Every structure is written in structure tokens, then in C-alpha cells.
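Step one of this worksheet: look at the structure below.
All protein chains but one are shown in place.
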Amino acid sequence: MTSESLSARRDGGDGHQPITAAAVAAEIGGRLIGDPDVLVRGVAPLDRAEPYELSFLAHARYVPWFERTRAGVVLVSAALADSVGAPGARIVVDRPMDALVSLLPRFHRGEPRAVGVHPTAIVAASARLGERVTVDAYAVIHDDVTIGDDCWIGAHAVIGAGCSLGRSVRVQSAAVLYPFVDVGDRVLLHSGARVGREGFGFLPTKSGPQRIPHVGRCVLEQDVEVGANSCIDRGSIDDTIIGAGTKIDNLVHIAHNVRIGRMCFIIAQVGIAGSARIEDGVQIGGQAGIGGHLTIGSRASIGGQAGVFGDVPSGETWSGYPARPHKDALRGQAALFRLARLIRPLEKLLARGDES
Amino acid sequence: MTSESLSARRDGGDGHQPITAAAVAAEIGGRLIGDPDVLVRGVAPLDRAEPYELSFLAHARYVPWFERTRAGVVLVSAALADSVGAPGARIVVDRPMDALVSLLPRFHRGEPRAVGVHPTAIVAASARLGERVTVDAYAVIHDDVTIGDDCWIGAHAVIGAGCSLGRSVRVQSAAVLYPFVDVGDRVLLHSGARVGREGFGFLPTKSGPQRIPHVGRCVLEQDVEVGANSCIDRGSIDDTIIGAGTKIDNLVHIAHNVRIGRMCFIIAQVGIAGSARIEDGVQIGGQAGIGGHLTIGSRASIGGQAGVFGDVPSGETWSGYPARPHKDALRGQAALFRLARLIRPLEKLLARGDES
Partner (left out) sequence: MTSESLSARRDGGDGHQPITAAAVAAEIGGRLIGDPDVLVRGVAPLDRAEPYELSFLAHARYVPWFERTRAGVVLVSAALADSVGAPGARIVVDRPMDALVSLLPRFHRGEPRAVGVHPTAIVAASARLGERVTVDAYAVIHDDVTIGDDCWIGAHAVIGAGCSLGRSVRVQSAAVLYPFVDVGDRVLLHSGARVGREGFGFLPTKSGPQRIPHVGRCVLEQDVEVGANSCIDRGSIDDTIIGAGTKIDNLVHIAHNVRIGRMCFIIAQVGIAGSARIEDGVQIGGQAGIGGHLTIGSRASIGGQAGVFGDVPSGETWSGYPARPHKDALRGQAALFRLARLIRPLEKLLARGDES
């Protein structure tokens, strides 16, 4: 394989029908400057775009990149429309970044999908599959599973006994649903997600800790997304529930009995301890930890790496360890570093006071 | 599938023989009030229990839920025995929550298990399997593996060459044992656990860092549990050892040469750096980090998100970053937030002192 062929194959978004500069301008309502017939079939940043790719210039600091870009077509803001550079065509548009995002589906390479059950997949006789379901190689679907229409179960995925999946659920490669998980419509589980494990609950006994049997449910409502290698435990007696539209990033841990509301964003490596309540519209920054049995009020925002040891009121932004209202946390941190210069004189001052 | 059928299927603990209120009362030694013949076959919290489910009322704050509950039978404490509500039967018992937990095994749906090797599992000719072993679909058991009686190897699990498993070990779906891991009796490995990877050790060389071959062992003693997607590396020259009865939650990282004692609890997302020693009975809160080569004394307790950069004496509770004895950590945090209000007057005061 030559580096030539590699480079050709590597283009972001390659693989779709090319589109002319004129057609791009028409689609986003932009003003075309240059050759209307330039063809693009992919998207790339200015610094690595090739002549057959579309790029964008939205900030003045990237003008030097624009000067040297090899991109065929560049979306530019009105303020930067006259920047020096030589793409085949430039298209002036109000918000070049937003315009580009609106074009992305056209350039996105989907994964090939073959409807039907791969001959190596194992589907229990008692499982019920809807219409147009895809089950990829080596997937295992256990007893009494229900899978709705248009679901796509990836290679090596395991769907435990008694699970119920709604319509258009996507389970990526090697994700595992433990038994008895309820999954709503259009849920997306990324590779390696583990959903429905019996939670971390033990009873002390003379012969050591004994697992408490978990009979609570694990429910992912519609449009939930669970990131790669994230783990969500089922409830002990109560349920673990992830509300509709909530998006969970990679490597997140959600313990038993946690209830998360609708439309929350849980960034990577967050941990939520048992029985916490996260209300609607909450955002939790990466690596933050939420203590057990706490309530995070609706639309609250928790900073990255925050350690939350108490309830957070609705709408507030908290950060730090232990987490406090963000303004207080910043003031505390600022004071600390001003203190470092004062501590010795203060100690002297107080020592003098003691002596007097 | 109607929402009716979904709801019926979703009941926690469904699927076992129903039991009467009278039989429940007899089993837990409680006093029955109401209809002795009410049948329950599942467990649920008051707010979502159905007439065929058992629930409990242990705190006054849930009395409003009790009023509206549809539960068939409710365990109640003596103090709350006369609360207004209309379950078919109530059973007065000293500790309703404990009583309920004692009943859970009766309501817990086990996973179906077929003893024997699934035809799609691949078991090396040199592997030795005990009696009554289950090997599920697509599991792969490499050369020279020994598996004790009553073990259960889940779908897609991989058991590396030379591993030794005791009796009644449970390896969940998609867990991977790297080669040469020693696993004691009754160990439970959850889905996606990775045990025995060669640790993160490199030698600097002119051509870049070179991996140090790891020849130390990775030993999980009896009754150890390893959570979903947790990772335990094998030793470099020394061994990595997890002591008997120690329970490890999800997404935990344990580096090479770590030795953990007996009956420890390691909560989710904890990281333990190389060659650390964790003695018996230690508890480590979620997301805490233990530095390399440190010793955490027996029965010590480490707070959630703590960053431990020094040895911790036996029996002590440490928290914060950098971790200190918990009382000191709390005092430091309290002082910091009182300081935020004082810092400006203090700076003024010292400036005046300088001028005088």
C-alpha cells in the first residue's frame, strides 16, 4: 500500500457523491466568490484540507492557515471574506461553523448495515424481534428478550435474558446488557457499555460480606445515549432510571438506585453514587463525583472534577472540592493563593499579639 | 407490544412463586394486620408498587407515599404501624428494611444457566474443566487453563493461556483474563473486567520507551469480586495480589505489584498506583487515588475523591487533596471559606503594619 493510496483513503468524509461549490452555496444560502464548479467530497480543517475538501474560516487567528490552505472550497464569515488566500471558491455566510455543521450529514460515512440476523448470531427461540432488525456477527440474545423495529445489535453485543428494547435502538459492538434491562426508543449504547449489573451492595455477615440480591429495575428512557465502557447498575429495591434524552459520555459510573432526569449531560468519567437524584437538564463536568443520596436540582451545573457532598439547588453552578457555589469556590481558591504570601507575617503578627 | 404488557413484565422480582402475607409475616416474625391471603410475587418501593408486590415503610417521610401506595403488602415499623394507608396487609416488624433484605433471595430472578460447554465455545484441548462447569456461547478458553468445579464462564469471556480458576468462579460476559492469572474459589468477575494485563512499565531507550516484560503474578484470592470494566495489572517482578473477600466496584484501576489485603471495599473509579500496599479491612471511597509505593494501614478509611500522597496509619480516616486526617481536612476546608471573607482586610492590616 503506497502512502498515496493511504492519503486518498484517509480523507474525512470521503466516500460520498461530490458536490459543487455552487450547490454548497445554494444549500446554506451563502454568497459564492470564485469557481462555482469546484467539486468537494469531504470536510477538513484549513491546515490539512485537500483540493477536493470543504473547510471554513471563522476566526481571524486562522487567517494564516487560510493563506496556505489547499482546500477547494472555504466557508468564510463576512468580516473575513476578503482574506488573502487561494481556495478554488469561497462562500460568504453568516456563521461558517454552523453552516458547516449543517452540511456534515452529507459528508458523513455511515457504517454499512445489513438488515437481518447474521448466521453466527445466537438468538434464543423465546426472543421476539421486530421488523428490519440487524443482528451482527456473534451477537448473543438470551431468553425472553424483546427487540423493537429497526434496532441494530452490533457484533459481540450481549443482550441478557428478559431485556426489552424499544424501536431504533443501537447497541454497538461488545456492549453488554445484563438481564431485565428496559431500553426505550432510539437509545444508543456505545461499545463496551455495561448496563444493569447488580449494584455494589453487601450485608456484613460472620463469613464476610454477602451480596444483597438486586431486584430493582434498570431503565433507560427514550433517546438516552451511554458512552463507551460506561457502567450503569440496576437498582437494589428501588430502580435505576436514566431519563429521556439524557446523554452520558465514556467511562461514566452510575450506581444502583440513581435517578437521572430528562435532557441531562454527563461528561466522561463522572461517578454518581447510590440513590442520588439528578433532576432534569443537569450538566455534570468530566470526572466530577456526586455523593450518595444527594439531590442535584434541575438545570444545575456541576464543574469538572467537582466533589459534591451535599444537595445542589436548582439552576446553580457548583464546583470544587468539596463543591460549593462556583463564585464561592473561586473566591476560596483565590484567597488561598494570596494567603500563601501572607501566612508567615500573619503568624508573626499573632505571635506578637500573644506576647503583648 | 402494548404498554400494558411492558408494565406487567417490568415488575422487580417477578417470576417466582407468589407468597401470602401470612407466610411473609411468619418468615420474618412480624405481626400481620389485614388480609393474610394477599399474594405477592415481587418487591418495589411504595410509589411504584403494584397490588402483587411487597414494599416497606421505615421512615416518617415516606408516610405520604404509604397513603397512596398500591402495594399488596407493606412491612412497617412499630412507630409507623398506624399510618393512614390501604395496602391489603401490613406487617409490623422491628426493622422493615432489614426484614425486606432478608426476603430478597426469594424474589430475585436468577439468570438461566445451562451446565455444559456451549457448542460455539472454544476450549483448548489442553484445558482441564471440573464438574458441572458452564461455558456460554463464544467463550474462548486458551491452552493449559484449569477451571474448578461449578464455575460459570459467560458469553464472550476470554480465559488466557495458563490461567487457573478455583471452584464456583463466575466470569461474566465479555470479561477477559490475560494469561497466567490465578483466581480463587467463588471469585466473581463482572462484565468487561480486564485482569492480568502486563503493567505500565517502560525503560527509556534511544529509540523510545521499551516495555519491561512482566513476569510477576496476578492473584485474586477467594471470594474476591471485580466490578464491570475494572482493570487489574499483573506484577512486574513482584506480584499483584487481591486478598480474600475484597470487593472491587466498577471502573477501578489497580496497577502492577499492588497488594490488597482481605475484606477491603474499593468503590467505583478508584485508582491504585504501582506497588501500593492496602492492608486488611480498608475502605476506599469512589474516585480516590492512592499513590505508588504507599501503605494504607488496616481498617483505614479513605474518603471519596481523596488524593493520597503518603502512608495512612491503621484505623484512621483520611480525606481531601492532598489527603489528611479527615478532621484536619474538614478544618482546612472550613478555614478556607472563612478566609475568603478575611483576605482583603488581612492584606490591608499587614500593609499598614509594613508602613508603620
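Per-chain residue numbering starts at 1, and chain names A and B are given in the order in which the chains are listed.
One rule holds in what follows: a contact is a pair of C-beta atoms (placed from the backbone, for glycine too) under 8 Å apart; a residue touches a chain by one contact, two chains touch by 3 or more.
A quick note: this is a predicted structure, and the numbers were derived from the prediction, not measured.
Note that of A:30, A:166, A:213 or A:227, the residue touching the chain absent from this view is A:227.
Remark: the omitted chain is touched by one listed residue; of B:90, B:194, B:247 or B:277 this is B:194.
Although one chain is not drawn, the whole complex shows that of B:39, B:81, B:97 or B:122 it is B:122 that touches it. For the chain missing from the display, the contacting residue among B:42, B:154, B:271 or B:285 is B:271, taking the whole complex into account. Mapped onto chain B, the interface with the missing chain covers residues 122, 128, 138, 140, 142-143, 146, 148, 156, 158, 160-162, 164, 174, 176, 178-180, 182, 192, 194, 197, 200, 202-203, 208-209, 211-217, 229, 231, 233, 235, 237-239, 251, 253, 255, 269, 271, 273, 287, 289, 291, 307, 309, 321-322, 324, 328, 331-332, 334-336, 338-339, 342, 345-346, 349. Looking at chain A, the residues touching the absent chain are 1, 6, 9-10, 12-13, 42-45, 48, 56, 100-101, 104-105, 107-109, 111-112, 120, 136-138, 154-156, 172-174, 190-192, 223, 225, 227-229, 244-245, 247, 249-251, 263, 265, 267-269, 286-287, 304-305, 320-321, 333, 336-337, 339-340, 342-343, 346-347, 349-350, 353.
Assume only the chains that are shown with their structure count from here on.
Chain B is reached from chain A by a rotation of 120°, derived from superposing Cα atoms (nearest 5). Centroids built from CA atoms put chain B at 25 Å from chain A.
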